[in-house]
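In this view, the complex is presented without one of its protein chains, the others remaining in place.
The first chain written gets the first letter, and so on, giving A and B; residue counts start at 1 in each chain.
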Amino acid sequence: MSNEGSLSTVTLTVNGHRYASEVEPRTLLSDFLRDDLRLTGTHLGCEHGVCGACTIIWNGAAARSCVALAVQADGAEIRTVEGMAEDGQLHPIQQAFHEAHGLQCGFCTPGFLMTVSDLLERYPDPTEDEIRAEISSNICRCTGYQTIVEAVRLAAAKLKEEV
Amino acid sequence: MKPAQFDYYRPTSIEETAALLERFDGDVSVLAGGQSLVPLLNMRMARPGAIVDLGRVPDLDYIEERDGHLAIGAMARQRAVYESELARRTCPLLVEALSLVGHTPIRSRGTVGGSLAHADPAAELPAVLSALGGSVKCVGSDGERVLSAGEFFVTFLTTALMPGEFVTEARFPILPEHSGACFTEVARRHGDFALVGVGAAVTLPEGGDVCSAAHIALNGAGMTPVKPEHVEAALAGRQLDDAAIDAAASDVGAWVEPSNDIHADSEYRKHLATVLTKRALHTARRRASRGEQ
Partner (left out) sequence: MRWVGARVDRKEDYKLLTGAGRFVADIDLPDMLHCAILRSSEPHATIKAIDATKARELPGVHAVLTVEDLVDRFDPIPVIWREDQQKNMANPVVPADGRVRFVGEPIGIVAADRRNIAEDALDLIEVEYEPLPAIAGVEAALGDDAALLHPDWGDNVACESASDTSTGNDEQGDGVTELHESPDVDKVFAEADRVYERRFKIGRHTAFPLETRGCVAHIDPMISGQLALWTSTQTPHFVRTILARVLGHPENDIRVIAPDVGGGFGQKEHLYPEEVLAVALTLDLKRPVKWIEDRRENFLAGSHARQQLVDVSMAVSADGKILGTKLRIFADVGGYMSNVGIGPALSTNSMFPQAYNYKAHRGNVYAVVTNKTPAGAYRGFGMNKSVLLMERMIDIVANDLDIDPAEMRMRNFPQPSEMPFTSPTMHTFDAGDYPESLQRVLDMVDYERLRAEQKQLRSKGRYLGIGVSHYVEMNGLGPSKVMHMSGFDVGGYESGVVEVQPDGTVVLATGVASHGQSHQTTLAQVVADQVGVHPDKVTVVQGDTALTPYSPSGTIASRSAPNAGGAAMLAAKKVREKMLRVASYLLEVGVDDLTVEDERIFARGAPSVGMSVADVAAHMWGGRDLGDDSMEFGTQERVVYDPPGTSYTFGSQVCVIELDPDTATFEWRRYVVNHDCGTMINPTVVAGQLQGGIAQGIAGITLEDLVYDESGQPLTTTFMDYLLPTAADMPSMELTHSETPSPYNPLGIKGMGEGGTMSGMPVVANALADALRQFNVEVTEFPVTPNRIFAAIHKGGWNRTHEKG
């Protein structure tokens, strides 16, 4: 496929819905989700791949949507924060963040939720060191992380109960 | 912070890729995982006229054992390598280094080949390739060639790739039995580029204390990953006792010529080179003698 300055088609699945859209190749995946699909829960905190606010689940793995082109996600299966709660019921990870006060301003929260859902799939019973190392991919400026660490522990417990 | 315009190509064969790269004659960037390139695009520090995306080139996403090497295709994600049983068994130095590359979400997309081709001297993976004496396979319209790590890394963010060439495979030599390896570094924060990192491996045949071969390379200690071959040579055939490790570590620290930046000056980096070489060799020796690699 080639493209010279014109638009490219991106077809992908986001939170179980299929979308097809024409984009400029330079469109970032984060901007595509936010501006074209109006899924504004994915936030932009740095646009250079450090803060993690734009983290999504891409083909099952947490990834930064601000350092990816939308065209790279052609054919991908994406999950965003909007896909977590079902029928108005918070996902256990969201519920754990709520109960443990794991958010203040809430701007970093969607990215943390995505990171943590990937984390808990790999480490169902993480130690504090594992939690801190894994979530060090995301910046929160409000909490000092203590309540987020507690939220991850609580989420792990909730998910185990569910199984 | 949005990228400037570029033409976008998504070739479906290695030949088509090579032809496109040749056509743009340097004003083109190869996109693999994008974890180094896209931030530069966003900041408009990279403004290629065209981007060639390897994402649809078939048969570049593999992790295989072949001819005494761990062969990693250009589109194999760092995370896949990190989670690969084969990689863990055959190239533990690489896997340990990967745990220090960025964070999980970066490794989900980032590729081993992309990190090597970016040739950041502070990055871990080029140091691993150098330490083990590995190589990369490059393809251009004139065909393919295999470059050793020493040939491949030229200087800061610069490789020996010719215009029109791109990396299709990285090859990490598999060490013999009774080898042990360690990658260790000091970074300002977990996941950051290292101030200095050291990858080391030693082979102690039959679990003895004589070292048949030593492999060492450092990141953050020069304009490329640096490999103190004279120190490796001095250790080979010697008894790997504490004194030998101390001497090797001091030699490495004295030999490297790191630069200054806002996080560390050259003197501190030289000091770290000594400290970390010593720690890496101690751990590698322990792992070799315990047979845990």
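By our rule, a residue touches a chain if its C-beta (ideal position, glycine included) is under 8 Å from a C-beta of that chain, and two chains touch if they have at least 3 such contacts.
Since this is a predicted model, take the numbers as computed values, not measurements.
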item	value
Full-complex contact with the absent chain, from A:10, A:29, A:69 or A:108	A:108
Those residues of chain B which, in the complete complex, touch the missing chain	1-5, 43-44, 186, 188-193, 195, 262-265, 267-268, 271-272, 275-276
Chain A, residues in touch with the chain not shown (by the definition above)	24, 26, 34-35, 38-48, 50-51, 53, 80-82, 84-85, 90, 94, 97-99, 101, 103-110, 113, 128, 131-133, 135-149
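Convention: only the chains that are shown with their structure count from here on.
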item	value
Cα-centroid distance, chain A relative to chain B, in whole angstrom	28
Residue numbers on chain A that touch chain B, as the complex places them	1-5, 8, 24-26, 28, 31, 47-49, 52, 55, 58, 61-64, 66-69, 71-72, 115, 118-119, 133-134, 136-137
Partner chain A, residues of chain B touching it in the complex	1-12, 31, 34-35, 38-39, 41-43, 51, 53, 55-56, 79, 102-106, 108-109, 189-191
